[in-house]
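Heads up, one of the protein chains got dropped from this complex, but the rest are sitting where they should.
Letters A and B mark the chains as written, and numbering starts fresh at 1 in each.
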Amino acid sequence: MARREVVVETRNLSMHFGGVRAVDNVDFELREKELRCLIGPNGAGKSTFFKCLTGQLSPTSGDVVIRDIIMTGREPHAIASLGVGIKTQVPNLFDELSTVENLWLSARRWHGDRRANTLVKETIDRLELGEIRSSIVGSLAHGQRQMVELGMVVAAEPWLVLLDEPAAGMTDEETFKTAELVREINKTSALIVVEHDMNFIRAISDIVTLFHQGSIFMEDKMDVISADPRAREIYLGHKT
Amino acid sequence: MDLFFSLALQILYGIANLALISLGLAIVFGMMRVINLAHGEFLMLGGYTVVVATNNGVNLWFAMLILAPLVVGLIGLIVERCLIQWLYGRMIDTLLATWGLSLLFIGIITSIFGASTSTVISPPLGTVTIGEYTSSGYELFLIFVVIVLLILVYLTLKFTSLGLVARATMQNSDMSACLGISTSKIYMVTFSLGAAVSGLAGGLLAPITGVLPNIGVIYIAKAFITVISGGSAILAGTTSASVLLGGVNGIMSYITGPTFGEVALLFTAIILLRLMPTGITGRFFRKSQ
Partner (left out) sequence: MRLYGTFNGTLVVAGLAIIFTLLAPSIFQFFTIITLTQVIGLSILALSLALVWGFGGILCFGQSAFFGIGAYAYSVAALNIGGSTGAVFIAILAAAIFAAILGYFVFYGKVSDVYLAVITLTVSLILYSLMRRTSGPEYKIGKALLGGFNGTGSPPLNVPGDGSAMLFPMQTFYVSMAILIIAYVFTGWLVTTKFGRVCVSIRENEVRTELLGYDTRLYKLGLFSISAGIAGLGGVLFCVGVTRVTPDVFSLGQSALAIIWVIVGGRMTLIGPILATFVLYFLTSSLGSQQIFNANLVLGIILVVFVLIVPNGVVPTIMSWFERRRTKRYERQKERRMKLRKHRATG
């Protein structure tokens, strides 16, 4: 079987803040419809790396390549325009607008009014947002807001999805629903997910990339990484 | 040679003038991120204090150096307690409310004093001759005053406990509150001091510009632009912006006349902001006061 093509690649990617090397010469590859989790302790550089992919940060050096197009330092809207769905660490929503309006703005970017309205309805059903469809998003609970933001991502029908801590602040039930949703999205899209919640990661991922001090320490299946003594030391800080 | 000195003096005065009218606003902006659009009126009120006082026999120097800052400082205190303190964190609302305040002051002064000058005070200290050119002795005096004032503010910030507390609050108000510093009191004191400095500036400039109810309007535009261009560090920002903008203004005025000098000042500010949106001290001199 031929290997699927590489859709996201970074080459020697570095991000320096003054003297701090938040991301240090990272080579990374993601293939078509692959689901990868990025894990690592706080300060390991996962979120910085993530922001270099989304265009929210302009890397100090190195390249970000998406579907063979060099997108290093391009604006976030340019990257999103390639068909990339992005969910940020702190939920970025239109707080004074309703759930429907939030979703509509996402869908309307790609389609005319009619198709956008249909997509919004489909997304609401898919994510079970029916009860809060008319609620003003700013008044919703944190977990619900995360769901709405996921809805915005999904409504755009992206081929690549970048999620930064999608399960943060969610109840167990919501986390379960999110994991299911992520697996479903994976049927049609590639995903990069930054996460801390180990159960969530085990539920969704195949290969996991462990970051440490700005570099990729290990890249393997979750069970392999959990068993590795050096990886455990990075997370837990003591020798086993 | 004489021309050079005379010109240099003129430009230096222009820079000092800009720094003088901006310092009060810079103190308030740098400390509290409050842009007080009534600042021009604080200057105007300082001027009126001097005029009213001298009309009633008070010594000019006393009126300018002591009375004006005291009166306007007090007004600043009242303004802070009654208006500004309710609007912290709301930058746009503060802009608008202080704009309203500015109109209010203009209205009150016009109602009391009428729309034209009450008295013209001739600048003291006569003239100074450099070869063929004469310069105003008072202008020279003002240059020295500005330098002294800047040094005073620097010393206060760097070496007094008030200055330390103020700097701490400016850098991290939450932390300062945790350390037991009453940020509300600090803001109150800072705003009053900024107002007092503005009152002093307005009083000192009264002999040169005369006093009219709407003279503040000219001040506020220039001061506003200087402070924003300078960035949030009080001294470094005001000084660097004044030097740059005042210098451009002075040179262009000499070459093409005062109109284009002013236009050049405003133009330079726009380009400066385009290149350095957080002001000069947002980009360079980030560790300065």
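Everything that follows uses one rule, which is that contacts are C-beta pairs under 8 Å (C-beta built on N, C-alpha and C of every residue); 3 or more make two chains touch, one makes a residue touch a chain.
Values in this document were obtained by computation on a predicted structure and should not be read as measured data.
Peer 1: Which of B:Asn55, B:Ser111 or B:Ser182 touches the chain that is not shown?
Peer 2: Reading the full complex, the residue touching the unseen chain is B:Ser111.
Peer 1: Sort through A:Leu13, A:Met152 or A:Ile234 and give me the one touching the missing partner chain.
Peer 2: A:Met152
Peer 1: Using the touch definition from the top, which of B:Leu162, B:Ile208 or B:Leu266 touches the missing chain?
Peer 2: Once the missing chain is taken into account, the touching residue is B:Leu266.
Peer 1: For review purposes, identify every residue of chain B that touches the missing chain, sorted by number.
Peer 2: Residues in contact with the chain left out: 35, 83, 86-87, 91-93, 95-97, 99-108, 110-111, 217, 221, 224-225, 228, 259, 262-263, 266-267, 269-270, 273-274, 277-278.
Peer 1: Considering the entire assembly, which residues of chain A contact the chain that has been omitted?
Peer 2: Output for chain A: 54, 56, 75-78, 80-81, 86, 88, 92-97, 101, 104-106, 108-110, 113, 152, 156.
By definition in this document, only the chains that are shown with their structure count from here on.
Peer 1: How big is the gap, in whole Å, between where the Cα atoms of chain A centre and where those of chain B centre?
Peer 2: Centres of chain A and chain B (C-alpha means) sit 50 Å apart.
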